[in-house]
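Only a part of the assembly is drawn; its chains keep their places, and the rest are absent.
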Amino acid sequence: MKKPEEFKRERNYLNELVLKYSNLNTKRFYNLDNSVYKEGAIPVKYKELMGLVGSMVLRCDECIMYHLMRCFEENVNDDEVIEAMNISLIIGGSIVIPHHRKAVEFWENLKKEL
Amino acid sequence: MKKPEEFKRERNYLNELVLKYSNLNTKRFYNLDNSVYKEGAIPVKYKELMGLVGSMVLRCDECIMYHLMRCFEENVNDDEVIEAMNISLIIGGSIVIPHHRKAVEFWENLKKEL
Amino acid sequence: MKKPEEFKRERNYLNELVLKYSNLNTKRFYNLDNSVYKEGAIPVKYKELMGLVGSMVLRCDECIMYHLMRCFEENVNDDEVIEAMNISLIIGGSIVIPHHRKAVEFWENLKKEL
């Protein structure tokens, strides 16, 4: 898995490029993808953990890294991450394992970079 | 979507039949599927909402019904359900819409049965 | 597969219910799902065929019925439907076959209802 800093840099670079090949609908979709995680009836922290579960069961490494980064910013602790990952493993099965391994490495790196 | 009572009855009936065609590993898997949603660092209510998101993005109607039923038992309110469903719609895309429609109907029925 | 009239009736009924359990983000998502199929650089007819392929490879029966209905309204002919379905079968594999069978039945019914 990429290092957190590398992940953020690449993500920003590609987001710039996406803008060049976007129309109004593309922008609306990207905006909506931000809006649904905003504070509401469900606290941000749990929304990010939901985003993590959704990303793990669908096996999307970049999405996992993004939501782990956000979980870290929202002060999610190790036990909460482990429990959310266990739910993801059970729902999604052993094909989630390779993503789980890399997710754990990314989480470790987030803590080291601090 | 099935009515909640019908869903529970069918689920119980089939779980009996599963027992007949199970060995130790089958039972371990079914047990583990219960354990990960137990109270822990993350409150049960949010674990069930995570289960709902995982089920919606993977488009599993039976799983959606189960977690909605559990959310209802844990006193999740309409706004929380709506926000969790929005996260699921955005993560999983428009192919989630048919499951979203039926999920909303099941949630409505859960409240009516009360 | 449902008959086309039944499909439309149920879809309308459930869309009403969805409104009751929607917030702004839900509505934005449903609207965006309409916008991307509007006439543009790609003609509507081919956008609907793209929607059909996307729905078939992801094995979403309701989505397949919707796009077949729209293809029919846009005067897509049998040969075009067959070719789009072949692309879907090859991309998605034999797990698409059960959806293919039902899709063909729905297409036949769309023509009969005329």
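Chains here go by letter, A, B and C, matching the order in which they are written, and residues are numbered from 1 within each.
Basically, a residue touches a chain if its C-beta (ideal position, glycine included) is under 8 Å from a C-beta of that chain, and two chains touch if they have at least 3 such contacts.
Model, not experiment: these values are computed from the prediction.
*Asks:* With 3 copies placed here, how many are in the full complex?
*Replies:* 6
Here, only the chains that are shown with their structure count from here on.
*Asks:* Counting only Cα atoms for the centres, state how far chain A is from chain C in Å.
*Replies:* Taking the average C-alpha coordinate of chain A and of chain C, the gap between them is 31 Å.
*Asks:* When the centre of a chain is set as the mean of its C-alpha atoms, what distance in Å lies between chain A and chain B?
*Replies:* 23
*Asks:* Calculate how many whole Å lie between the centre of chain B and the centre of chain C, each centre taken as the average of the chain's C-alpha atoms.
*Replies:* Centre separation, chain B to chain C: 26 Å.
*Asks:* Counting only residues that touch at least 2 other chains, which ones in chain C make the list?
*Replies:* As it turns out, chain C has residues touching two or more other chains at 25, 29.
*Asks:* Which residues, counting only chain C, touch chain A once they are in their complex?
*Replies:* Listed in rising order, the residues of chain C that touch chain A are 25, 28-29, 32, 35-36.
*Asks:* Give every residue of chain C touching chain B within the complex, in rising order.
*Replies:* 11, 14-15, 17-18, 20-23, 25-26, 29-30, 33, 54-55, 58, 60-63
*Asks:* Would you pull the chain A residues touching chain B in the complex into a rising list?
*Replies:* These residues of chain A touch chain B: 32-33, 36-37, 40-42, 46-47, 49-51, 53-55, 57-58, 63, 77, 79-80, 82-84, 86-92.
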